[in-house]
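Structure provided below as structure tokens; questions to follow.
For this depiction, one protein chain was excluded, whereas all remaining protein chains were kept in their positions.
Showing chain A:
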Amino acid sequence: MAGAEGDDSLYPIAVLIDELRNEDVQLRLNSIKKLSTIALALGVERTRTELLPFLTDTIYDEDEVLLALAEQLGSFTVLVGGPEFVHCLLPPLESLATVEETVVRDKAVESLQKISQEHSPVDLEVHFVPLVKRLASGDWFTSRTSACGLFSVCYPRVSSTVKAEIRQHFRTLCSDDTPMVRRAASSKLGEFAKVLELDYVKSDIIPLFTALASDEQDSVRLLAVEAGVSIATLLPQEDLEDLVMPTLRQAAEDKSWRVRYMVADKFSELQKAVGPEITKNDLVPAFQNLLKDCEAEVRTAAANKVKVFCESLPEDSRETIIMTHILPCVKELVSDTNQHVKSALASVIMGLSTILGKDNTVEHLLPLFLVQLKDEYPEVRLNIISNLDCVNEVIGIRQLSQSLLPAIVELAEDAKWRVRLAIIEYMPLLAGQLGVEFFDEKLNSLCMAWLIDHVYAIREAATCNLMKLVEKFGAEWAQNTIVPKVLGMANDSNYLHRMTTLFCINALSEVCGQEITTKHMLPVVLKMSTDQVANVRFNVARCLQKIGPVLDSSALQADVKPVLEKLATDQDMDVKYFALEAISVITLINGHTVYDSM
């Protein structure tokens, strides 16, 4: 009897276990993701003695299965019997930490880091540390790279003898034969330094940092830059100059552009780590050099940091430094030969106006904005336009409007539809800042022209843009300026334009409200139900469905119902389909009041 009952509850688990070896990867993956269910059914002892040994050897599987397994094992402690038995999880994670696939190894290391916290100090030394040592001295570089990420989690919790061993192992890996391991050590150096006693940071970490930062492989050197930033945050100010700065200065002038790029990319973090004095004396000239670097990639990375760097300069000398040191470089970048440099600069340059204030902005920055607004690359112009809000607060956008307009018009008519799409998306923002008058005068015609663009994505974005404009300027403005034009297109000879009218109505009915919709839009929609093109007719049905909630029930009953009923008998099956769909939806929202006769 118990057996029969047992069968029922066993069955789903039995399926899960069998599917661990199914030929279909997806089924194996599903099973692995429910590993906790299997373990729960097996109980802690069988999980330890049978399931884990099996999993330890399943490293032949596909990456995605191994990845899921590595993740599961990180939260398996309870299922093997709690912290007392957590070390049982080490063998499968150890084998996962040696596979060739980086994502799997990283996940295994992450899970190992997690369960290391669940080890008692004794277990840590008896089980976990030996595993780290085994990985650190493994034959394959994969295991040694994994070891690099594990030192920092066990170091704080072991005896001083073991600590010395761990430091020794880390040192060894920093001078490993393979660049892969040196890269891993270099990228974990900062993390490891954080858990070391300050004396050891100075005596152990600094020499390692110096060595890695002058490694023969630039892929190793560039990772040392980030470590340098972390180390700098750990050291007292008076030691920075002697211990870290020589190496960082060397990195900023490295022969390899990739290393200099890394310095530029980490510049804000570096600035924060070394403090105001070193920033003034060292980083400002270094930053100038990066902005003038011979490699465009480096200039791009540095240009991206212009605003953040300036913002974080010490307040007492901020303006002087910017005006005398940074701004001259920025001026040169505005006419850089490389479009990515200019575009990076354009995305941050407007931010300088809040730092420099009104007068400086008008005198020094405004000319630069104007040059960039006329740049030959659309991306540069777009980046300026998308950040207009920063200047608006300082000097008001009117200062720019003379130059802004030609730039916008040109972008609006760009041959690349993606550029046109990008500028449409900034229209509501521009409209808000330029005001309704300026908009009506200069930009309204552009917005209407996009409605008949030959690319659908543009027409679609244009309808959405109209909705946002109405949200900004209100229904009355809509009724006077755009609704007549939109409705006029209903008589266009091109059916695509007639459909655009319907799409616009879809987008506008709600923001325009019941009155305009019923009075002005509905008659046009209804009239279009007799269009000779079926695509227009079924879009009428969809449109009616969409605007139904805005209309009152008498309009629905008197006007919409007969039209939809007629469309429901259309010869075209798509028209029929959408008409019937509209009928059922409108019936639902109206609580069966309208169509209860049908």
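By our rule, contacts are C-beta pairs under 8 Å (C-beta built on N, C-alpha and C of every residue); 3 or more make two chains touch, one makes a residue touch a chain; residues count from 1.
To be clear about the criterion, contacts and distances are computed from a predicted model.
S.K.: Which of "Serine/threonine-protein phosphatase 2A 55 kDa regulatory subunit B", "Ras-related GTP-binding protein", "catechol O-methyltransferase" or "Regulator of G-signaling 11" is the UniProt protein name of the chain not shown?
M.R.: "Serine/threonine-protein phosphatase 2A 55 kDa regulatory subunit B"
S.K.: Write down which of A:C294, A:A415 or A:A558 is the residue touching the left-out chain.
M.R.: A:C294
S.K.: Among A:E50, A:E197 or A:E515, single out the residue that touches the unshown chain.
M.R.: The one listed residue touching the chain not shown is A:E50.
S.K.: Can you list, in ascending order, the chain A residues touching the missing chain?
M.R.: 3-4, 6-7, 10-11, 13-15, 17-18, 20-21, 41-42, 46, 50-51, 54, 57-58, 60, 98-102, 140-143, 178-180, 183, 216-219, 255-258, 294-297
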